[in-house]
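Here the complex is missing one protein chain, while the rest keep their positions.
For clarity, chains are labelled A, B and C in written order, and residue numbers in each chain start from 1.
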Amino acid sequence: MSKSERPNQLFRNLNAKVASVPMVLTAVVIFVGGSAWTVLYSFTNSKLLPRLNFVGLDQYYRLWSTPRWLVSIENLLVYGVLSLVFSLVIGFILAALLDQKIRFEDTFRTIFLYPFALSFIVTGLVWQWLLNPEFGIQGVVRGLGWESFSFDPLYNSDIVIYGILIAALWQGTGLIMCLMLAGLRGIDEDIWKAARVDGIPTLKTYLFIIIPMMRPVFITALVIIAAGIVKVYDLVVAQTSGGPGIASEVPAKYVYDYMFFAQNLGQGFAASTMMLLSVVVVIVPWAYLEFGGKKRG
Amino acid sequence: MADLAVPLPADTGSIGLEASGPRGPKPRHVFSRRNIFLYGTLIVVALYYLLPLYVMVVTSLKGMPEIRLGNIFSPPLEITFEPWVKAWSSACTGLNCDGLSRGFWNSVRITVPSVILSIAIASVNGYALANWRFKGADTFFVILIVGAFIPYQVMIYPIVIILREIGLYGSLSGLVIVHSIFGMPILTLLFRNYFTSMPEELFRAARVDGAGFWGIYFRIMLPMSLPIFVVAIILQVTGIWNDFLFGVVYTRPDTYPMTVQLNNIVNSVQGVKEYNVNMAATILTGLVPLVVYFVSGKLFVRGIAAGAVKG
Amino acid sequence: MRYQIMSAALAVTTALPFAGPAAATDLEVTHWWTSGGEAAAVAEFAKAFDATGNHWVDGAIAGSGGTARPIMISRITGGDPMGATQFNHGRQAEELVQAGLMRDLTELATRDKWAEIVQPKSLLDGCTIDGKIYCVPVNIHSWQWLWLSNAAFEKAGVPVPKNWNEYVAAAPALEKAGIIPLAVGGQPWQSSGAFDVLLTAVGGTDAFLKVYRDKDAEFAAGPELAKVFKAADDARKMAKNTNVQDWNQATNLVISGKAGGQIMGDWAQGEFQVAGQTAGKDYTCLPGLGLNEVIATGGDAFYFPLLQDAEKSKAQEALAETLLDPKTQVAFNLKKGSLPVRGDIDLKAANDCMKKGLDILAKGSVMPWTDQLLSQDTQKQKEDLFSEFFAKPDMTVEEAQKRFADIVASAD
Partner (left out) sequence: MTRLENPSVSIQDLSLNFGAISVLETLNIDVAEGEFIVLLGPSGCGKSTLLNCIAGLLDVSDGRIFIKGKNVTWEEPKDRGIGMVFQSYALYPQMTVEKNLSFGLRVAGIPKDEIAKRIARAAEILQIEPLLQRKPSALSGGQRQRVAIGRALVRDVDVFLFDEPLSNLDAKLRAELRVEIKLLHSKLQNTMIYVTHDQIEAMTLADRIAVMKGGVIQQLDAPQKIYNRPVNRFVAGFLGSPAMNFLDGRLEKNDGNWHFAVEDVRIPLATYAFEKEPVPGAAVFGIRPEHVAFNSGSGWPFTATANVVVVEPMGSDTLVWLKLGNQNFTVRVTSERTPNNADTVSIGFDPMRASLFDAATGNRL
């Protein structure tokens, strides 16, 4: 067959290509272009304004010898692992509880989900208020007579990250629960019947049968949680501003502070490049496996 | 499920086999251990979720003297709506003392076009990716998904430059474009998954019937996509309404959205922090997304099931 | 950009025929003065500017300079400049000026003889880059103040201290009475600023200059600074129970007698004033912590982005004149609690504390402040260090000093 008979490949599916222009532009210009631009300028000593004055890896040497950056990384790891685990576990347990054909399911679901409608700024403010040792939970419990009660995560460097975690879980688990509930509802009733006939205890059915079947749901949930973790910023700003001291700093805040407060774009770009790098290392292989090259049956 | 314990039926006479054995519906107990555990857990967890809202509402209805004295959980002795009025119409930032009211309309003007534009783009993208795959589409999609993870801070500066170059910096349209860009990855993923989960034969049948790219989109796919559109609208309304970073970086004070005004009011401490006004302002700011949730919660769950779970 | 210039030019030509003498021009002014005293002060500017027939569009951004500056800078570099904007004069706007984004005010300054009226002279130096003037200083803010609550000391049964050392000695008594000895808000700049004040007070002006102007890292690691760090350690212990973030909340602790005192700049005075307190009776102020009475000539200044619109440019000039007008200066600074930038005006209405400041100014005991000497980058690193130091009791003084010396070594 001579290939010359084929219509021009460029114009095949032309409408689909035209419709994809915004996506392609966003992907190429904003995400790739913006990232490349950021990486390029991370090798410069740009201060307030971006300038192509290259200084090699200086910004990176400085970054990795800055205590605040190291604290930020550590916080992100602690926060990330815990929020991943707790979000999935709590989200799943809540969904499993709601899936027991209970009464008032709608009410409970709405209660668990509503914080998701609120912004991180709002969440941060409310929990800052609730965790305030003077008139928040600690103050109230002490007022009830338990004088030695101590619960002041936002003012204790060692546990401040857990104070943020509490607020983050409050805000985010509802959505995860929703996903999990949808996943549970998608499981064939016959599976449950089979497990019941086989006499497998409920817990074991969940652990060994249902959860493995819900792999796609867990992956979606994982993506949503993970995307939130890397970006955590507003919540910290609203709740603690990184304090006490630098105990609750996170990388995204380091980037923002050094780019804009410290007017040291180069340093901020270097930090964001490191974030970008870790995102790419973790996400790209997964994304490609999940979305790339998969042919439809 | 929760019917009261059914008494064993009285002996109705022997039919040969054991006459007093179980018969009829199995008795169930409202206060079975399982139910106590189930509802107990749910109620405790629900309290944890409701506590902040309760504190917000209660605090916003108290006067400042009462806040200073009392504990945050006690209901207001004397209900006052003054904090609400103040938060809405007279709280100050600098010299502007018109509260959140101005920000509310700005938020509406930002949210409505952003939601429409971002969903329009993402739904067509998702449709093209699900049904009209062309060479390289997957690569762009992967980039887009990875883009969902990029911290916004990385992008702020390049976008300032891009907006400046196309002359949209500081304008409402600029902000609408920014919201559409950052809403694109997650929305495209949702729509793509949803359209992929629809029977492909439907799409094939429509092609045999002669419908083209747009014909299939508008006449076949759109009418079937209500659940996923609801999800997208909820996600975008809440996301854009709640946005702070873009609102503050890409607009000017007279077009500041409500969240920025909220932050200004909360952080413009004049002497003592007016917690009641702050709480009222906080609730007012969260009201729109909350209402959207309460109204369409059921559809949201269904849509999530359709768009996020499969694929 | 080009379109904007064109449309701006178009706007000028079409607007000209209608531009009568009374035409009010809206000028957007961004600043981060949002606390009670600050807002009252800035209202004076707005009032005076509106009186010139123009209109002040207020663009307050709450938070602090740290929150507001990035937004201002993005707008200027993003091609959507405001009419005028506040910065701390010094090095914050340096690069914007170098990039040609800010308006050169030299002509106006020469005409209005700023060089003669602005006192002390160093203020104008802070606005001068390559011999050209780019900003209008509006006030002098000095950090070196200790604000003490008379009520708190009365309650603790100790006399109000006369200097830092007496204050440290009185701390246990305060603590016993359930009073926080020293209020330091959680925002990083507060602990960092408090350290700088201790450095001038305990170490002396020369030590301050050696570290920050000469960037002498060896000196910064030496025994003289160790003394200062010892004082900072005292301050840290005294402040450990402060559970507030904002500086004015910390000030409020002093006003309400919950805290003994606060190391804070003279802007804290505005808060005392709004609360209706009188200097000397309700509170005591000790410039230079009672050890080294100097005034640092930091402060606020207004910068004017380069605009294409002729009307707005004219309004900018009107605003610049208004800012330096003697009457406005008095009204503004009284409310703000800062010192005026003109030596030729009489502040009869000034309270005790302001008078103390004016006296020191008159004696010529002035020094530059970190805003003029250090880049924002270095200042931020310093803030990170000291906020960590104040929040983390287990961080040793030696470690802090070593890290401080490292920052000084790499400072620019």
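The rule we apply is simple: a residue touches a chain if its C-beta (ideal position, glycine included) is under 8 Å from a C-beta of that chain, and two chains touch if they have at least 3 such contacts.
Here the structure is a predicted model, which is why all the values come from computation and not from measurement.
Of the listed residues B:187, B:206 or B:277, the one in contact with the hidden chain in the full complex is B:206.
The chain not shown here touches chain B at positions 199, 201-202, 204-211, 215, 219-220, 223-224.
One rule holds in what follows: only the chains that are shown with their structure count from here on.
The minimum number of touch steps separating chain B from chain C is 1.
Contact counts per chain pair peak at A-B. Among the other chains, C has the CA centre that is most remote from the centre of chain B. Each chain gets one centre point, the mean of its Cα atoms, and the points for chain B and chain C are 41 Å apart.
Chain A and chain C have CA centres that are 38 Å apart. Separating the CA-averaged centres of chain A and chain B is a span of 16 Å. Residues of chain A in contact with two or more other chains: 256, 259.
Multi-chain contact residues of chain C (touching two or more other chains) are listed as 70, 74, 77. On chain A, the positions that touch chain B within their shared complex are 9, 12-13, 15-17, 19-20, 22-24, 26-35, 37-38, 50, 94, 97-98, 100-103, 106, 108-123, 125-127, 129-130, 135-136, 139-140, 143, 170, 174, 178-179, 181-183, 185-186, 216-217, 220, 223-224, 226-227, 230-231, 233-234, 251-252, 255-256, 259, 265, 268, 272, 275-276, 279-280, 283-284, 287-288, 291-293, 296. In the complex of the two chains, the chain A residues touching chain C come out as 47-49, 62, 66-68, 132-134, 152, 155, 157, 240-247, 256-264, 267. On the side of chain C, the complex with chain B involves touching residues 1, 3-4, 28, 30-31, 33-36, 39, 42-43, 46, 56-63, 67, 70-71, 74-75, 77-80, 82, 246, 248-249, 252, 255, 271, 274-275.
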